[in-house]
Every structure is written in C-alpha cells, then in structure tokens.
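Quick notes on the structure that follows.
All protein chains but one are shown in place.
We just call them A and B in the order they show up, numbering each chain from 1.
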Amino acid sequence: MRLMKLAMATTAIMVLGTTAQAEISDGVVKIGVLNDRSGLYADLSGEGSVVAARMAVEDFGGDLKVEVLSADHQNKPDVGSSVARQWIDQDGVDVIVDVPTSSVALAVQQVTADTDTAFLNSGAATTALTNAQCAPTFVHWTYDTYALSVGTGKAVVEGGGDTWFFLTADYAFGHQLQADTAAVVEANGGTVVGSVNHPLSTTDFSSFLLQAQASGAKVIGLANAGGDTTNAIKQANSFGIVQSGQQLAALLGFITDVHALGLDVAQGLTLTTGFYWDRDDASREFAERFAEKMNGQKPTMVHAGVYSAVAHYLKAVAEIDDDGGKAAVDQMKTMPINDFFAADGKIRPDGRMVHDMYLVKVKTPDESKGPWDYYDILATIPGDEAFQPLDKSTCPLVTN
Amino acid sequence: MTEPQPVLSTRDLNAWYGESHILHGVDFDVNRGEVVSLLGRNGAGKTTTLRAIMGLIRQRQGSILHEGEEIIAMKPERIARRGIAYCPEERGIFASLTVEENLLLPPAVQPGGLELAEIFELFPNLEERRKGASGARLSGGEQQMLAIGRILRTGAKLLLLDEPTEGLAPVIVQQIGVSVERLRERGFTIVLVEQNFHFAARLADRHYVIEHGRVVEQFSRDDIDARMGELYELLGV
Partner (left out) sequence: MQELLGIPAPLLFGQLLIGLINGAFYALLSLGLAVIFGVLNVINFAHGALYMLGAFMAWLLLTYLGIGYWPALILSPLIVGAAGIVIERTMLSRLYELDHLYGLLFTFGLALIIEGTFINFYGVSGQPYAPPKMLTGGYNLGFMFLPTYRAWVIVASLLVCFGTWLLIERTRLGSYLRAAVERPDLVRAFGINVPLMMTLTYGFAVALAGFAGVLAAPIYTVSPIMGQNLIIVVFAIVVIGGLGSILGSIVTGLGIGLIEGLTRTFYPEASSTVIFVIMAIVLIIRPHGLFGRSRE
C-alpha cells in the first residue's frame, strides 16, 4: 500500500547556539532519525523517536549547532539504505539513529560503515549487528535478540515451560530471535518441538496457532514484534490456547503492544525490556516530559534508548570537536553512560552498549492504576548476563 | 384553422461527439398520432438525432420542444419520465438479464401502458421465450420484438425507434411492420429512423431526409409516388 508514499519527510530544524566549530563538518551536527513512521512499528519507534532525539538535543544545550531530520524507511531495506545514502551524500547527515527492523538496520549498517558515519541503533534487534556485521562506527543501544532470549527464555524454562514451539516472523530478526531463544531454552534443559514461519504483517494467526496447539508444546514462543505479536496474542486468547494450558511467551513486547492489547488480554505475560518508564524518579521525569509531547503516550524502550544514545553522542562530539563516525563512536566508548536509561552503561569494542535489562510481568486490570501502568518488574538482569559475552562475539573488531 | 401543436419539434438542433460536429441544425416536427420517418444515408446523423432528443448526447444545442416544453437541457431520465421511449439501433438487450427481466426493466412512466398480455398478442414469440435465461440467447428478430415490446409497457406515448428492421429476415420485417401499424392505430406517435426505405414508405405519414446533419427535404405520404426519382437520388438507392 505504501509504494507511492514519499520516501522522506524532513521535519523541523533545530538550531542551538551560534558558534560554529572548526572540526564539525559543515559546522552543524545533523542527526537523521530513520524508522518506520507509518507501518506496524510506527508506534514503538516512529515519531516518538524523533521527539526523543529532539528532547536530547534540547537538554544537551551545549555549544553545538544541531539539526534533527527524520524519514520513513517503510521497513524496506532498499528504501532505508537509499535514504541513508542520500542523507549522507547530499544532506550532510553525521549520525543515523533508531532504525528498527533488523533487515533495514543491516542494510543501513553497510552504508554508514562505508562512509564513516555514526550509526546508533535503538529499534532493531538482531545480534548480527554486533557480530559478523559489526562496524567501528556502530553502537547497538537498547536491546537485542540475545538479551530478549536470555531474559524471557531462561525465566520461562525455569518456571517449568520446558517444551517450546516458535511462531516466527519470516525475516532476519525473527530467525535470529528464534535461534537465540532456542539456544537459551536448550542450555537450560528445555527442548524445541517445532516452529512455523509466518510472513511479516500477518493479520490472521489462527492457522499458525492451531499448528502450535497441535504440537503439544507447553510454551508458544512469539518470535515476532509489533502488530504481529498483538494479533497473535489476541487470537490465541480467543482460540482458548492459554485456557487449555499452553503458555505464550512474547519474546519481544513493547509497552505500546500491551496498550493495544488491553490488560484483559495481555495480563500475566512476561516480557524482557530495556526500559520501563515507572522504574524510578529519573525515568518517570523523562516519561512525563515525553508524554506531554506525544498525546499522553509513555515512551517505549526504543524511544528512551534514542534519547540516551543521542545525548551520549552529543557529549562525545562536544568533547572531541569532531563528528566523524569512527572518531565519535571511539570517544563514546571511552565514556560511561549514566542517565535515566542506563546506570554505568558501557559500550564494548563490538559496539554493544551494555546495560541492565528487566524481566517484567504485565499487571492484571485490577492491579493497574490507569493507562500505561502496566508492568511489575520481576527481576533486573545485570548487563553482563543480559548480553552475549564479548568472547563469543564473531565481530572482526574483537577477534582480530 | 390553427395548426395543432406538434408533440415534438426540433429547431436548429446541433450535436457533437467530442470534437466532431455531427448535427448542424436539424429542424423537424412530429404531430400527435403520426408516424414520421427520418431517412438518409449511413452517417447522415439520424441516430444522433434520436440520441440527442433522449439527452444521451452531452454536447447539444438548439431547441427540442416536447408537448410545448423545452427539454434540451434535461437529463435522460427526466426526458424519459415525460413519456418518450427509445429503442436503440443495437436493440440494447441486456445479456445479464433474463428475457422476463429485460421485458420488465423499463419502469412505467405514465399510466396507460400496454399490459403484458397485449404485448404478447403483438409479439407472440416473446411469450414462448419468456422464461429464457438470458436476453442474449434470443434470435435477432426476437431481440427486436423484445426491445420494442418492453417500451410499450411504460405508458410512453412517443416512441423513437432506431432501425427496427436492420439485419432481419423479410418475414420478420413484415411482422414488425404490422406491429408498428397496430401501434399507430392505438394512438402512439412514432419517430422511425430507417435505412430500409421501402419499409418506411409503407408506414410513415411523412418523411424527412437528413444529409450531413441537416434536414434537406421533406415528403408526405401523398407526394412520395410523384417524387420517387428525387428521393432515390437523395438516398442513393
């Protein structure tokens, strides 16, 4: 449906300070927020990520001239890489942020690595970005498939869910998430009895759910995201899957998904997330300001990650007066991250930003005090356990 | 003695199909109860004249008076509702409708239309074929009878018949001629467009000859024998 949609939507220009810095290319730091602005991931990233990036720029308030651009990649790798190329070649963009949808992120990674442009990813999940396809200009900020599988996979198996059937979105992210989770399940003594790949943006999951039901697995792992996850959960509910004793594990769930499902349907789900707005005062303060600009919507972990990444990037660029991709990322790697998103976060040589993850459980309608009051935090997973150990990384920057 | 007001009269009727100017000022009158024929060679503008009267040609100018009222600017459905019925040259039988649906399609616009039984009396073949699954399965003659029959139900008193004999066997042509004669007896006013001059000559009270989008000559039933040579030349018979 979106074939004729304009590839780009350039938004407001923000100018802070007046002094141009000699080492900053063309005197201005240009931040390009590239994500899904109209499809199934538009709520979990989309305009919210642009708002978060702008908030980070405002809050930074330093001596840099900064502009924020945004565009829709329509979840298509070719669209994403051509927008990235145009931004870098013609518009002088210095850093690309967000980029959900793993296949698009991998395509953009090639462009940014070739052109020495920083790439701070918040929205995509695949661990390939910090393994075989890693780059010195890249940071993976918020979460990845490994962290999701460690959090949810381990918790579910330990809770007795030791046979799994996967419903997997049929693209890079889904396959990676399934593979990572299967490894965690097996490492903890569980078994995988089957899986089915469904096309991206499927509306009707009942056929797939019947197959999952017929498998007899105790756990149905949803290796998908956004609207696919919510539709699958909603329909599983109506087909009596949970009532008949099978458990659903949403491997990637955002707070916007829970909002869309309603607590009646979503209650009791366990999820792994990199951020929950109601965790402490700092996160609440950010969430309040964000919600004011977003019709009351609270930030997802992707939005929070975009803010944190942009803020850290601007700090690093101001420090070294250089917005070259590798130079900026190298500087970022030397500085710890301490903000409402991460405590003592650090960026490893492979580009992985290591921070704590949270295992959460969705509240029942009675427990919730109102919209967006959705999670109980069950456990904090320390960063070093949550993410793939550096010595397992196949990233050439680490292995060489 | 005053002339009776014509049922239909056109003055300076012009019509265009897109860029091409087809009618260049057609003037003719039809009196109540008359059968009037429009004669002329292929492409002279006879069919266009009928379509312009029905409002089926968007670009038209001049004057068309029906029962003394100007109808040039009216939409086809309003013109039809005034009691003018049109039977097109290609007969316009709908393939996706059954024979009966075709027959019952045109709604009654005025009281006094023929009953189905009367129509079947005029065209006995139709009654036999009534249950046919599709109007398209009928023979050419049956289709023509259906096309005329269905507009008799509506109560319209002015019938515009476009080439009712085209491509039909002589025996059918004769049958249609008889029907037109009976319709005249029942008081219908009929405008007949014809290529078949001999058919028209027998039926019509008056004839207009159209050439290049204009009426060029007029003959009455009484002149026709005397002026046969002239007419043949005009029609190229």
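In the analysis below, a contact is a pair of C-beta atoms (placed from the backbone, for glycine too) under 8 Å apart; a residue touches a chain by one contact, two chains touch by 3 or more.
Because the structure is predicted, anything quoted here is derived from the model rather than measured.
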Full-complex touch with the removed chain, picking from A:A132, A:L210 or A:I377, is A:L210
From the list B:V109, B:L126, B:L159 or B:L231, pick the residue that touches the absent chain. B:V109
Decide which residue listed in A:V29, A:L44, A:L120 or A:A155 touches the omitted chain of the complex. A:L44
May I ask you to list the residues on chain A that touch the chain which is not drawn? 1-2, 4-5, 38-44, 46, 170, 196-199, 201-204, 206-208, 210-211, 213-214, 226-227, 230-231, 234-235, 238-240, 244, 256-257, 259-262, 264-265, 295, 297
For chain B, residues touching the missing partner are 54-56, 75-77, 79-81, 85-86, 88, 92, 94-97, 101, 104-107, 109, 151, 154
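We take it that only the chains that are shown with their structure count from here on.
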Where the CA atoms of chain A average out and where those of chain B average out, how many Å apart are those spots? 75
